[in-house]
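Take a look at chain A:
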Amino acid sequence: MGVNQNRKHRGYNFAFLDENTKREIRRKLLKAVAIPGYQVPFASPELPIARGWGTGGLQITMAIIGPGDVLKVIDQGCDGSVNAVNIRKLLVKTTGVATTFDTNAASIIQTRHRIPEEAMRQDQILVLQVPIPEPLRYVEASEAKTREMHGEMDYSRMWVYLYENIVQYGEITIGARYPSLVNRRYLIDPSPIPRWDVPKLNQAETLYLFGAGREKRIYAVPPHTLAEPLEFEDFRFRVEDFTGRSCIRCGATDTYMNEMYDSSSGRKLFVCSDSGYCDRRREQSVTQNLACAEPTGHPLGRVPPKAEALVAPIQERSRSYPTASKEAGALEQVVIEGKEAR
Partner candidate 1 sequence: MGNVLSVRQLSKHFILHILGGKVIAGCEEIGFDLKQGEFLGLTGPSGAGKSTVLKCIYRTYLPTSGQMLYTGKDGRQIDLACAPEREMIRLRRREIGYVSQFLKVMPRVPAVDVLAGELRQKGWEMERARQRAREFLKIMDINQALWDAYPSTFSGGEQQRINLARTLITEPRLLLLDEPTASLDIVTRQIVIRVLKDSKAAGATMIGVFHDLDVMGRLVDRVFGIEAGRSSTQCSPPQVATDLTPVPGHYYDSASVECGAGASTDRRGSGRIASREDTL
Partner candidate 2 sequence: MAATGEAVLDVRGLTRLYGAGCPDCLVLTGPDAGTNICPQCHAIVACNNISFDLEQGEILGIVGESGSGKSTLLRCICFDEEATAGECYFAAFGTGRDDAFSQTGQARRYIRNHLLGIVYQNPLMGIKPHFTAGGNVAEKLLTADVYNVSLIRQRAATLLQRTEVPLARMDDFPANFSGGMQQRVQIAKALANNPPVLLLDEVSTGLDVSVQARVLDLIKEIQRDLGIAMIVVSHDLGVIRLLADRTGVMQHGQVIEFGLTDQILEDPQHRYTQLLVHSML
């Protein structure tokens, strides 16, 4: 399902970028993999998408994609949101590769703000779009200083930030972009993924590549590498708690869910953030004749614009995470979606 039939546009090099540029990016990727968590500067050329709209991830994908790859692009877990659709279109038009909504079927997944629910394999690569690659930006404004801090592995100020958080609020309030230490050496910003996804980076099967186009940085968490969220002995890292919640579409209780408010009934509703995963579960439950607790129509589902109908069967706008409202990625999201005013 969802395999794109578009033909490759002939006016551009394969995957838009010229081969030298791709080679340059691949070299930087190799360095990033060789030094897990280290932010490698790269040239970040212009693209037909504005910087800050996923160009970092896009360039990585362009540099590594081949004609035989199967591509999946998601934005906050959803295959159908604007950012994902546009990036997918650009990649398909310039490469002609097959696309999919199925995590298991993809060889490259480019994503913004989520890691798919299904465990990924070693033959897959996850490319994350990063708005702010510098985890220390919370505590230090100067780039020169933060690079020195990384060089000397001086992360005490990040730790104090977490400590002060606990003193002030009784817990660590960072929702997304939770700072994690890679390979016991470099602190990374894992991009604005929710805390739910952070443990997936640790000792994974899959290669995670992070690209920040505006900030011109590439970094990586290779497979089988430690990626540990900063935590205190008595204030452990915790993922979001969805106890007692279940997805209104597929009934899942073990996924990261978006919270929505149904103004007609006044109820809070929860729905899987990973639309591909949710769809697959629904298909399975239909084929197994299992009753669905909720009507199949999405309560807040919107009629998709025509252009997206092809690729996005479930028209669910990605929602912001309640806990993520403070971080900078949220701002970007407002710009992109224009509707999620907070």
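Per the selection procedure, all candidates are chains of the complex that A comes from, given by their letters.
Just so we're on the same page, a contact is a pair of C-beta atoms (placed from the backbone, for glycine too) under 8 Å apart; a residue touches a chain by one contact, two chains touch by 3 or more; residues count from 1.
It should be emphasised that the depicted structure is a prediction, and the values quoted were computed from it without experimental measurement.
By the touch criterion defined above, chain A in this complex contacts candidate 2 out of 1 or 2.
The residues of chain A lying in touch with candidate 2 in their complex are 148, 151-154, 156-157, 159-160, 163-164, 166-168, 231-235.
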